[in-house]
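Below is a slice of the complex: some chains, not all, each in place.
Chain nomenclature is as follows: A and B, assigned in order of appearance, with residue numbering initiated at 1 for each chain independently.
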Amino acid sequence: MIIVMKPKAKQESIERVKSIIEENGLLTHISAGHEVTIIGVIGDKTKLKEQNLAIYDEVDKIVDVTESYKLANKKFHPEPTIVYVGNVAIGGDTTVVMSGPCAVENRQQLLATAYAIKKAGAHILRGGVYKPRTSPYSFQGLEEKGLSYMKEAKEATGLPVVCEVTSLEAIESAVKYVDMLQIGARNMQNFYLLKEAGKTGLPVLLKRGLSATIDEWLNAAEYIISAGNPNVVLCERGIRTFETATRNTLDISSVPVIKTKSHLPIIVDPSHATGVRDYVKSLSQAAVAAGADGLMIETHPDPSIALSDGPQSLSFDQFEDLMGALRPLVALLGKKM
Amino acid sequence: MIIVMKPKAKQESIERVKSIIEENGLLTHISAGHEVTIIGVIGDKTKLKEQNLAIYDEVDKIVDVTESYKLANKKFHPEPTIVYVGNVAIGGDTTVVMSGPCAVENRQQLLATAYAIKKAGAHILRGGVYKPRTSPYSFQGLEEKGLSYMKEAKEATGLPVVCEVTSLEAIESAVKYVDMLQIGARNMQNFYLLKEAGKTGLPVLLKRGLSATIDEWLNAAEYIISAGNPNVVLCERGIRTFETATRNTLDISSVPVIKTKSHLPIIVDPSHATGVRDYVKSLSQAAVAAGADGLMIETHPDPSIALSDGPQSLSFDQFEDLMGALRPLVALLGKKM
């Protein structure tokens, strides 16, 4: 941590800050520049957490030089983490594809989708049963009934299943049926939910919040890991910007950035990122080429009657076509699919 | 709802969309322009909620012409809503000031603050006891112990109290102690929490999400109201933008926009919006001059040792100075304080 003093700060102001730091058991290095004096803090800065150095006289700003996340940080855990969801390994040499409907609507729709994506080569079945919807008048999900369909689809196809959870009750139900919990974008900083998901020990798919920085995203992962659960997979699903041609802006750079800063696997969801089916193939290829560990793709037997996010869902034929296009690309990059 | 077809859409594509709408019990108006044909939908569009018209051939886009929120909408409820928190009325002719520490740290800190803000003329005591913090290693709040201090401060000073809640458990505890529940920015789209807060019947202070549009914010209010609780106060606390000189960007325009679109009261929180104490006075004056129904201002006996957000908290002297500056401004605008 570095404290930058204002230009021509008085010696007594500098001394005051210095003595507060030292009283808390840390060391200081004073660097007196032409215009400004800088105070470097040496030692465990958490000892200063009850001090707000920013408010002292003539303090200009405080610069953190180390990240606040530790367990999710590649600096302290250089080897990539591999997360197992059932028998599927995410983060290794396989590009993992999760697919299924945005919302589980009924048994038949889900089973048909599960068989179709399995046939096309997907690895994990996704399906929403607790739906966070902007308006209270939109379809809110089948809840536990939907979870039972997910389990049935899993037993029928052998595909592990992942479902979003939005409350402790949802977690308590979901753990009985699913192989992986999803924390959605709107709940990425629902720290209560993160801790509860962490306690289950199930793998967690953590979607990036609509306006979360990568740093905040990794801190959210830290909540789950520090609750004792290292099985976190990150999912980039688009951030909110001024551009309206797509529903969100897919931050493709997050893939190499996460690979640099963290050991956790990262997958990409081009369906939610764009909201437009026609762009999914192009962006799936981009994500894989950028180094993502997998994809999450929405599919539906008949997107024209989907209760949620139909315009961004692929039909089974389109999904098969996408998988066919990805296969040689994945092979070229030295991975399996 | 309007369906815009692609240029030179075939007649059969147009007919297909038309017939789907009509099969669902709605009427259509076809408007064949030079370049494009437009299909107007007449009737209750919720009848179409199981249809994704956007995916049909040659449909270019769908334009909603009515808002999805109804109960929060001024069009259907033109009179301003007045929300009572204890004996304090928000949304009428009084500019209501809520103040207190970001985080309740101990009994003494809270009581000292409660007395000080009461003396300076504040109306409601705020204090965080369940703290949503970016890092799991930051101070997380005193929880129920903090709630009991809030109640004690209320009894000592007569000020009603408001606390943020972050889970169903927190709500269940808080209803025993507080006069108003706060839903924080990070939980604005935690729809589960909104519904649970709605069920309590207690007034709810709904902070705007970091990247929530005004439309989404009013839809979040709709969740609370549609759970049977019309006592919602909106709080603008800054949105996330590219600018880094302030912690967030105070969207002052949200005040007149909300006044145009909704009947709900709106207050402004310049402390969180800027993160910088020195800007709080200037922006408090701006918020009142823009027509806000109130303010939320952070105060602390000694901001230098605040466990949360010290740099944006006012000392008691600074708060008193602020209240003194606001009083003639409020009077000039024909209101009380």
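In this text, contacts are C-beta pairs under 8 Å (C-beta built on N, C-alpha and C of every residue); 3 or more make two chains touch, one makes a residue touch a chain.
These numbers come from a predicted model, not from an experiment.
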*asked:* Copy number of the whole complex, given 2 identical chains are placed, is what?
replied: 4
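In this section, only the chains that are shown with their structure count from here on.
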*Any idea how many Å lie between the Cα centroids of subunit A and subunit B?*
26
*Complex contact set, residues of subunit A against subunit B*: 46, 49-52, 54-56, 68-69, 132-139, 166-170, 186-187, 189-193, 210-211, 216, 219, 222-223, 226, 240, 277, 303-307, 310-311
